[in-house]
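Of the protein chains in this complex, all but one are displayed in their positions.
Let's turn to chain A:
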Amino acid sequence: MNKPVQIKAQEPPVSLYAKREPVFNRRIDGKFRRIKWAIMALCLAVYWITPWLRWDRGPYAPDQAVLIDLAHRRFYMFGIEIWPHEFYFVAGLLIMAGIGLFLVTSAVGRAWCGYACPQTVWTDLFQHVDRLFDGDRNARFRLYKAPWTASKIARRLAKWSVYLAISFATGGAWIFYFADAPTLHQEFWSGTAAPVAYGTVLVLTLTTFVLGGFMREQVCIYMCPWPRIQTAMLDEKSLIVTYKDWRGEKRGSLKKAQKNPEEYGDCIDCNQCVAVCPTGIDIREGAQIGCITCALCIDACDRVMAETGRPRGLIDYATLEDAENEKAGNAPTRHMKLIWRPRTILYFCVWAAIGLGLLFTLGTRVHTGLTVAKDRNPPYILMSDGSVRNAYTLRLRNMQGRPRDMEIAIEGLPGAVMWTEDMAREAAARSLVRKVAADATQGVRVYVVAPAGSTDQSFDFSVQAVGEPGEADSSQAKFDTPGGE
């Protein structure tokens, strides 16, 4: 038996859990802040207004401009109506979004994160609410540290109520994309809406409240896969928010720098770039995952540079390559030139090709469809006169917003005639016309009889909207006979 190995007592492990440092970002004004305001207003307006836009589609379809009608499996987008089998349009849009991600990221870095991401938009909104109730950075920090007095509790409750109101408006708006907005609005407040509507509002209200009101930058840093994907796609030619350390270092206060201008760089270590950052990072430590490239630090730094009489752009949108270029004393490259380079052009061409393909498909699609399912049990029926009958279930698709007459015909299968279960057999013919309701698929069982002596063969069913050349479809079917395979 081996002697047991004596294991030495170890130091208690250091906790792997880092406590969150709350972010109290300072209000800042500037070029990029104004762009951020504009994009936020646009995003919120689009989100809240879209379901209320009307679009006249005639008497057989809803008049909501953008509607995801899950119950009837239709997706309406202004003049476009998508059926489930046309879901490739959505797949195409998703592929475009993917290529678009490559395009935008390679051109202007993580612009999506900084300006258009819902998490960014709502976090920004909530941070403005913070300022409204608790004041700017220092006041908020003091209040955060202060004991829980009645005044603090009242302020917090008031602020959280506003959080909740925004969250409710956010979660509430979502359901209007899935049903007629004015009707649902009325039903919602009278308590007669579907339970799923209330459930959705509840869940989205709570997630908005928690993610936007409390988790904020933690969502960007720990939960979201996007920054990890995006940072992997950046290269030295991507525009990102860059601190030009060759110009800023060595940091020193204004006084020190004035005393000793040769030794110190342009950064006066005022920490304004950190103070305004919505994710609480220090951009001077270089590119990092917490940076959502919202450029508020650029606004802050430019302001300080202006006050101290130094050129702007100590922190600026720059490519890593161009930062090196500037460091070597060359003039900075124009941004447009940085954006239009082979890689972005290639991405744009692929992206545009898919988009044009989708548009072409959309423009040339046929609004008539036919699918055929053959009865397999029994595969054929021998009739008393020796002829052979097969049965098929045809599904006629009318993808237009009005009822249409459709002519079904047999192509091939010599001598065969057909009739349907709701017509007299004596009226059997090579083709027959059925009325198909607006925006609907209609099943029709068809009996096809071929003369005695017919052999197994394939033939086609065709469907043609009466009076509409081009609005046609066909589908192959098999005809079974006794003694066949």
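Quick note on the criterion: contacts are C-beta pairs under 8 Å (C-beta built on N, C-alpha and C of every residue); 3 or more make two chains touch, one makes a residue touch a chain; residues count from 1.
Rule of thumb we're sticking to: contacts and distances are computed from a predicted model.
Taking the options "Cbb3-type cytochrome c oxidase subunit", "Extracellular solute-binding protein", "Phosphoribosylformylglycinamidine synthase subunit PurQ" or "YciI family protein" in turn, only "Cbb3-type cytochrome c oxidase subunit" matches the UniProt protein name of the chain that is not displayed. From the options A:58, A:286, A:311 or A:378, the residue with contact to the chain not on display is A:378. Within the set A:50, A:441, A:457 or A:474, the residue that contacts the chain not displayed is A:441. Seen from chain A, the chain kept out of the figure touches residues 1-10, 72-74, 84, 375-378, 381-386, 389, 391, 395, 403, 421-425, 435-437, 440-443, 447, 452.
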